[in-house]
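For this view, one protein chain was removed and the others were kept in their places.
Coming up: subunit A.
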Amino acid sequence: MSQKTVSPKTTSPTTTSPARTGSVVEFAGVVKRFGTHLALSEFALTLHAGELVALLGPSGSGKTTALRVLAGLESTDGGRILINGDDVSGVPTSRRDMGMVFQSYSLFPHLSAGENVEFGLRMRRVPAAERRSRAAEALDLVGLDTHYDRFAHQLSGGQQQRVALARALVTRPRVLLLDEPLSALDAKVRVSLREQIRRIQTELGITTLFVTHDQDEALAVADRVAVMQGGRIEQVGTPEELYTRPATPFIADFVGLSNRLPGLVRHGFAEVHGVTLPLVDPSQPDGPVRVFVRPEDLTLGTIDDQPGTGLPGTVLLSSFLGSLRRTSVRLDVGGTVVLQHDVRLHPTVGESVLVRFSGAPVPVEAHIPVEAQTPS
């Protein structure tokens, strides 16, 4: 793509910088209220140039609001939004120079795919010939160059979202905003399209904010994942950090599958049914806690080998998941754990087994056990 065209309607000088370098986006203490509901509470997040950050969280956590505030589709009640250092809080959506893909299909039904892609260029008064060639180029980028004349109703859901992506990218915006773009698609298309999005994003080096409630999606495509709850960010980190060293029990619970076991913290270590495990946060004060253990951090042994090195239990259920097997075991000490293991290991229901801990650091949550509490 040539770098020469700059939108004449955009007043900000930062658009002259080529898209390839990417823009820096900063939310600084952004507050947003809907009536009495606080949707964003002192929301702070920085997106580095060319980075893909996923905003992950349950519904109502404020992730879509954060994205809409950045797009200018919602006003802010406080704080600043900076793009390359310029406060854009007061700039109307049409001049923020953002590309956005929506959750619901948003192609203009009265225009063909090509004309949809041309729309943003038309708004920027790009001459017809250049418009057409750039639109064709953008459609080529998403692999739909032969669909220029198709209308939205003649395209599949996945194709519509790809056209929407081309439409968002053709103007070479400063930031790409993806608002759960894959959630309306079926599983297979979703995976292939998210890979395509990631490939294109890396290729163009465009700073991208990707909102999703699907943790697999977030972990798979993002450079960094920001987990949101209650209008603020709980933790920001690489997918690996988030998964292996969750800062809070909420994240341990929300990102990936976790077993919750009763335990006791003593001298910077957690004790679970007599087994001592390292803590993610060794400064955790002593006392009763709930311990979060990943299914892959548990291993399965037969009852005969080395008794005393694990927790004995009985197999409740074992399901084949293709590349791995997931087994539920009821522990003799009480409670049920889920563990993941090699498919070649084939426990039968009712079999007595030994559950061992891999010794990976565990996150914990202070917890006072209550009498007659149901095991989680």
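Annotations
One rule holds for everything that comes next: a contact is a pair of C-beta atoms (placed from the backbone, for glycine too) under 8 Å apart; a residue touches a chain by one contact, two chains touch by 3 or more; residues count from 1.
As a working rule, contacts and distances are computed from a predicted model.
The complex appears with one chain absent; UniProt names that chain "ABC transporter permease" among the candidates "FAD/NAD(P)-binding oxidoreductase", "1,2-phenylacetyl-CoA epoxidase subunit PaaC", "Sulfate adenylyltransferase subunit 2" or "ABC transporter permease". In the complete complex, the hidden chain is touched by one of A:33, A:48, A:80 or A:95, namely A:95. The residue touching the chain not shown here, chosen from A:115, A:234 or A:297, is A:115. Residue A:132 is the one among A:132, A:198, A:232 or A:330 that touches the chain missing from this view. For the chain left out of this panel, the touching residue among A:23, A:61, A:84 or A:171 is A:171. Here the missing chain is touched by one residue of A:151, A:243 or A:269, and it is A:151.
Taking the whole complex into account, subunit A touches the unshown chain at residues 7, 9-10, 71-73, 92-100, 102, 104-106, 108-110, 112, 114-115, 119-120, 123-124, 128, 132-133, 135-136, 148-149, 151-154, 164, 167-168, 171, 177.
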